[in-house]
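The next block holds one structure in the form of structure tokens; read it before the comments.
Only a single protein chain was left out; the remaining protein chains are all shown in position.
Order of writing sets the chain letters: A and B. Residues in each chain are counted from 1.
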Amino acid sequence: MNQPLMVTAAQKAGPRLTTLAGALILLVLLALPLLSLLPADSPFQVSAYTLTLVGKILCYAIVALALDLVWGYAGLLSLGHGLFFALGGYAMGMYLMRQASGDELPAFMTFLSWTELPWYWVGTEHFWWAMCLVVLAPGLLALVFGFFAFRSRIKGVYFSIMTQALTFAGMLLFFRNETGFGGNNGFTNFRSILGFGITEPGTRAALFFATVLLLVVSLFLGWRLARSKFGRVLTALRDAENRLMFCGYDPRGFKLFVWVLSAVLCGLAGALYVPQVGIINPGEMSPTNSIEAAVWVALGGRGTLIGPLLGAGVVNGMKSWFTVAFPEYWLFFLGALFIVVTLYLPKGVIGLLKKRADQ
Amino acid sequence: MLEPILEPNKDAGSSRDAIGLGKAAGSGLNTRHGTILTLEDISVSFDGFKALNNLNLYIGVGELRCIIGPNGAGKTTMMDVITGKTRPSAGQAWFGETLDLRQMSEVQIAQSGIGRKFQKPTVFEALSVFENLELAQKTDKSVWASLRAKLSGEQKDRIGEVLHTIRLTTSAHRPAGLLSHGQKQFLEIGMLLMQDPQLLLLDEPVAGMTDAETEFTAELFKSLAGKHSLMVVEHDMGFVGSIADHVTVLHQGSVLAEGSLEQVQADERVIEVYLGR
Partner (left out) sequence: MPTALYRLILALLLLLPLAANADDASDFAVANNSQQAQLLESWAAQPVPARIELINSLQQGQLTVDGQTKTLRLNNRLRGLIDTALASHQLLAADPTLRLSAAQQLQKSAKPAQLKFLDQQLAGESDSDVHAALSLALANLQLVDADPAVRLAAVRLLGETGEPLARTRLEALLQPGVETDATVHTAAETSLAQVKRKLLIGDLLGQAFSGLSLGSILLLAALGLAITFGLLGVINMAHGEMLMLGAYSTYCVQLLFQRFAPGAIEYYPLLALPVAFFVTAVVGMVLERTIIRHLYGRPLETLLATWGISLILIQLVRVMFGAQNVEVANPAWLSGGLQVLPNLVLPYNRLVIIVFALAVVFLTWLLLNKTRLGLNVRAVTQNRNMAACCGVPTGRVDMLAFGLGSGIAGLGGVALSQVGNVGPDLGQGYIIDSFLVVVLGGVGQLAGTVYAAFGLGIANKILEPQIGAVLGKILILGLIILFIQKRPQGLFALKGRVID
């Protein structure tokens, strides 16, 4: 008789604990930028390095969440999310480059002895238009690619490799100088954003706040989506697409919606990443980056909302430590992580914790 | 509750007397009234192998039709053609009088009122039994509607009703993946009920069920007939005998015999096919 009660108690304690931990983490994240504004001699001062690092990881966490929406819920493993991230970053970078160069052409264009802006640069001196591009560029690309991919029912491994090929093609394209995005070097040497110096502590703190805000909003969106009928349709789609079609749902629309949403979230994350890190180059589109994002999600636990954030945090935290301490061994570690997670942690850390809680 | 998309001709569709009318379909237009499914001269070939060969089949409104036939007779391929999964290389396929099944996508066909149960029970394993039924429910199934959907009291009642019918009320909140094989069969039938289609295609619905479950299914199908049209593919002759008084025998992609179970079983050619004489 007692057992059901116990189970409910454990189930109730679970969410409560998660909420508490979540609230605590959110509090710390909100405190970080404020602490960074303290004078340098204060014992509580957070260095610009730390703030940038955490901000960067938060951007990655948003990517992980976005990837989880398509992979964890809809079963579409994208190996090309780095492309959407980079597109958002490049859109923001265009604005930052125009800010840095004033009325003149961005430095790399003068270097190529171009005399006027290419058409797609028009309007990028306006912040609002750059923000539109941040959403439109990844969104439209995802829409077109998704439309064709889902129309022909490309899924599973095929879909994964197609997305990888897509990001690879994007990288090659952006490596070219003629494409008009700074070629190899990409964009860097930013000066200001909305009139504020980009290295000012205040600007950094504000960008960090914006990132935390975006993360919270994405989480909320993901939560609403997962709890809606839409979320259930996605899960159904993942497990038995044919059954769903014979129930009268058109899977294409559902896939396309979540796919574009995910791409846009990635684009926004990229747009916040670039001013914090101060550089964007085609390397962000390399297939390696995108597939690494998949391991964040897998490690944390796909199909959950907290898992990807946890995974992104842990792997990137490890990475920044490893690449300083044992640069030679990072790839061994990462490779082993891929294998161990897929072999022994099919539901990720969150799945493991849940199992513990159930026992 | 039943909202037929096609308003069948009342006098023709009132009972099972639609049976057999199809045979005379060539003689005049009127005879087709009351026919919910029309397959004429359907052929499907895979790399030269003819899975269906000039198949002609008519299902009346409210009819319960059993399809039997040895393996490879084309039963599943026929269902694939009806549900739009396989396109016929020749022939006509009409749902009611006006809907050309060859021109419609799988989703359109499902939305227009044809429900299908697979040979292997397929349910959404990660979702609970309740959620499975919720997804199947007849409602607006667009992306936008799904984003804002909220279950009304009426809809919840309907789900409860079906849960009761398929005897899964106590398992309503268990993940469907944890159900037994027979329970999954019932859940899938329940999903069809929620979908409320005009025509149900059931591929071996009692495979893996206990005798009691089979008996119960037979009762269920009989109660459905009349309100819905059913097409049941089954190997279990006992089950077929208990539900259908009209049976079609498929062989090598075309209709070999049609009639009551007794008639069919007495048919020389059918015996030959089944016993290999």
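Simple rule for what comes next: contacts are C-beta pairs under 8 Å (C-beta built on N, C-alpha and C of every residue); 3 or more make two chains touch, one makes a residue touch a chain.
Because the structure is a prediction, the values reported are computed rather than measured.
From the options A:132, A:169 or A:194, the residue with contact to the unseen chain in the full assembly is A:169. From the options A:106, A:180, A:248 or A:287, the residue with contact to the chain not on display is A:287.
Counting the whole complex, the residues of chain A in touch with the unshown chain are 71, 77, 79, 145, 148-149, 151-154, 156-158, 160-162, 164-166, 168-169, 172-173, 175-176, 242, 287, 291, 294-295, 298, 328, 331-332, 334-339, 341-343, 346.
Operating definition for what follows: only the chains that are shown with their structure count from here on.
The mean-CA centres of chain A and chain B are about 46 angstrom from one another, to the nearest whole unit. Per the touch definition, chain A reaches chain B in the complex via residues 225, 228-230, 232-233, 235-236, 238-240, 242-250, 253-254, 257.
The touching residues of chain B, counted against chain A in their complex, run 83, 105-107, 110-111, 115-116, 118, 122-127, 131, 134-136, 138, 141-143, 146-149, 191, 195.
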